Structures are given as structure tokens and as C-alpha cells.
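Excluded from the complex is one protein chain; the other protein chains are retained at their positions.
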Amino acid sequence: MKYMMFVSTDATAEPYDAAEDNIVEWVQDVDARGVHLMGERLRPAEDATTVRMRKGELVVTDGPFTESKEWIAGFDIIDCRDLDEAIEIASKHPMARFGQIELRPFWPLELDGV
Amino acid sequence: MAPSQPDDAVARAVADAHREEWSRVVATLIRTTGDWDLAEEAVGEAFEKALRRWPADGIPTSPGGWLTTVARNHALDVLRRRTSEQSKYREVAIMRSLEGEADADVEPLAADDRLRLIFTCAHPALPLEARVALTLRTVAGLTTAEIARAFFVPEATMAQRLVRAKGKIRNAGIPYSTPSAEALPARLDGVLAVLYLVYNEGYGPSSGDAVLRVDLAAEAIRLTRLVVSLMPAESEARALLALMVLQHARRAARTRDGELVTLDEQDRALWNAAEVAEGLELLASAPGRGPYRVQAEIQAVHARAVDANATDWRRIADLYAEFARFSDSPFIALNHAISQGFADGPAIGLAELETLAASRRLEGYHLLPAAQAEFLTRAGREVDAAERYREAIALAPTTPERRHLERKLAGLPGAAGQNPTPV
Partner (left out) sequence: MEYLMLITDEDDGGDAWVPQGADFGAWVADADASGVRIRGDRLRPHGEATIVRRRGGEVLVTDAPLSESKEWIAGYDILEADSLEAAIAVASRHPRARTGHITLHPVWPLDLDGDDHGDHDELNHEMEQGR
């Protein structure tokens, strides 16, 4: 099953400790296990752009359109056996400790109506 | 063919089978079909069939086996009638799983499908309400209507909750399995938390028609017994059962003529002695110092006291101090303060309660001023006690509790117990 991992900040998390950031190891581990399809770090919130079309007019605004103080710092796409494996993978990502990870299952189009 | 009337023996046998076999049959059907709705439907069909066939055919030697076979056949019939490609794969998978065995490496605990079911229902990815509903529906075998009534929500709401829960299991890939050894401690905590929540819900505010409401406390105890039987090495599960059994043993003494009777006032002859004995035995067989163990020990101290005056409050105070290390809940702190007051005297109790009150963590909670009133009374300060009782009365969340506090206020010596003239 494929999952999108949204890697986000979280104000209630432990303070970031660069020495404990093992992202390189994490990527190597998931690559070796064959569960990693792709993943990227993302530029911080202020570098995002929001696009809307309203009444035929293009409306472009700075930053993500969100009231939340949390932002998405990165993402990974994983393909694993089930949610428990996805949870185990996510729990080992350094941002599980310094932020939070949201696991979103993919919704394949062949399963429309389900 | 006219429907036959089940005779008493059959009705009893089916009811027994429902209590003992429902979860087992459902759990197996979910594993073999991979379809929760189909499993429930098939098992429901099987019980209906039992009511129709057992009067004529006799009660089978192994009701569980009979029910499983009938349910499985029904499920296969349904699947064959579904014509999509997917169902063919499912049929093949069913055949395979009927032949296959649990993968012992991946699932060290999976000797019994019911464990898979229990752990999956309590999966932390499901919202707490959904975990409770799913556990009661598929493990306890309560109907959606019964669960809805027990939690004071409309049946449609509860039905929707169950649909969403099963949807998430399917769509998010929640596996039908017992957890890995690494994940087990946290996952078992989750199971026990659901069971304890159901138990406490059984002691929550009751509506008018208690007769129609399922006894949630009894259901929680039954389910916890099942968990203990399936995981006999897990001490905290056993401790939780001890805790529930010891508290539940007091139920006959908790009310008198519809009025609330607190622990100190209860007629201990009304406590179920056999259940108390069972609770103490369970406790003795549950080593360790986990949170449920400590709570159960507190209940055991009460259980061993022949009357309220004989209570070993020092021991209880020490146990609450220990319990407080697991959680910084202000309610635990309150109970700790109260037990210290009973152990070391009202002055100590009042000092501890004053600290708690100053922290404002229990603002609006009636049992804080009620406790202050209790110790003020013991210290001979009835006027202050009366004021605290009035405060508590204003905060009391239910009628029985308010009336109890009013009785305490009225029972104060002298004019202190009189209500102030209404303004």
C-alpha cells in the first residue's frame, strides 16, 4: 500500500537537535528496504505559493493558505505492507521526534465509489 | 416452511453460544473473508439459522464449530454471487487462508483470531470513540442499537461511526493482525484503555431507562476476562480485571432507595464477597507495579477493611503517591490529598487541598470543595464546612450527587447545617 508521508513541524515537539537528525540514515534504511518511492525536503512556508482561480481571474498569494502555525517541511512516498509498517517507518524519521508525520493513504482511481 | 418456535433449551443454548462464540466466529470470518461487514452479516445469519434449525436438529456438540461452518458457507455464497473480478481474487484468498496457518514470525501472538480482532478494534489510528464502538460491536457482539443507547447517541450516529471505522481499516491499510513484539506494550495499553473506558462509562450518569441500557461495566469485565484468558502472561491486563471486579463487587451497596451511597457509608454486607475474593486472587497473581496494578491495590485495601473506620489510609495514601508518578492528573492528586487527610489528620488534608485549590487545576469540580468540607467538619469548623458544601452543591453535576451533598450539609451540627435564607 502506498502512503504519502507529510513531514511537518509541531510546536509541542522536542527542540530540534542537529546532532540527532539522522535523516541520511533514515533515507538509506528505507531505500535498502525497498519501501521508498521518493521524498524531498521542502522550502519553508514563506517560500510556498498559493494559486486560486476565482471568477476566471488568477489569484496568486504568498505562502500556504493556512491558519495553522505548522508547516510541511518535507514529504516522502512509501510503499509498504500495511499501516503498521508505515507507522514503524514514520516513527524512525527524525521529524517524528522534532515535528510530526501524517500518513495519508493513496486513493487509487480504480477504486472509485469505494 | 413455518418458522418453528425455539424451545427454552434452544434459546438458552443460542444465547450461551452468542456470549461465548460470537467474537470467535466473527474474528475467524474476518480473517478468512477480509470483509468486516460480510463477516458480521454471515455470523448474524448463522445465529438466525441456529434458532431455526436446532429445535428440530438438536443442539450441536460444538456450537462454535457449527456456527463457523454455517457462517463461512454463507460468506462463500455471497462472494460467489458478486461478479466483479475482485471477488474471484477474494475467493482464492479465502481458500488459501482456510488452508493456511498464521505466520508465526510476523505475528507471535496470533494463535487465536480473537486477539487479532481485539487489537485491530483498538488500533490507535482509529478515533477513540470508534475503537470503543467497534470493540463493543464485533468483540462483545452488542447490536448497533444497544451501543447507541448505552452511549446516549442516536442509532444512526453510532451506525455511521462504525461505517467510518471499518472504512478506515480498509482504506488506510490497518492490518488484521496482532502487533509486533516491539509495538505490543503500547498496543496492549490501548486495548486496556478502551476496556477501562467502557467500564467507567457503565458507572457514568444513568438515564431514566436503565433497564433498557446494556450493563457496560459487566460487558467490560467480560471482555477483560477474554483478554486475560488469551494473554495470561500480561500482568496489567490481569490487574485491570482485578480493579474492575473489586469495584464492581460493591455495586449493590452504591445506591439505597435511589440515593447515592458513598464508600464510607456503604453497607459492606452488600458487597459481593465471592467477587471480592476473586478480585483479591487476581491481584495476587498480577506481579509488577503498573498503573492498573496500583489502582487495583487501592481497591483491595478498601475491600479488606471490615468497615470504613478500619481502612488503612496510610497504605492508600502511599499507593496514590505511587500512582501519581504515572500521571499528573489532578484527580489523582485530589484522591492523594484526601487519603493523606484520612491518614494523617484533617489539618494535613486541608493543607494539601489548599495547595490543589490554589493551582486551579480542579476549578469547577465539586469533589474538591466537598473534600474540604469533610475535613473542615472533622476539624470542628462547621461554619466553614457549610460554606464549602454549598459551593460543592452548586457545582454538582448530577442530581444524586447534589442530593448527597445536601444531606451532608443538613447533617452538620448546629445552625451551620441550615441553608441560608434565599435572597
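Which chain is which? They are A and B, in the order written, and residues in each are numbered from 1.
To be clear about the criterion, a residue touches a chain if its C-beta (ideal position, glycine included) is under 8 Å from a C-beta of that chain, and two chains touch if they have at least 3 such contacts.
Note that the coordinates shown come from a computational prediction; the quantities given were computed from them, not determined experimentally.
Among B:Ala11, B:Leu51, B:Ala125 or B:Leu197, only B:Ala125 touches the chain that is left out of the view.
Taking the complete complex into account, residues 2, 4, 6, 9-11, 13-16, 18, 21, 23-24, 27, 38, 40-45, 47-54, 58, 60, 64-73, 75, 83, 86-87, 90-91, 96-109, 112-113 of chain A touch the chain not shown. On the side of chain B, the interface with the absent chain consists of residues 124-127, 130, 164, 167-168, 171-172, 183, 186, using the contact rule stated above.
In the analysis below, only the chains that are shown with their structure count from here on.
One inter-chain figure worth recording: chain A and chain B are separated by 37 Å, centre to centre, where each centre is the mean of the chain's CA atoms. Note for the complex: chain A touches chain B at residues 1, 3, 81-84, 86-88, 103, 105, 107, 114.
Per the touch definition, chain B reaches chain A in the complex via residues 123, 125, 170-175, 177, 179-180, 182-183.
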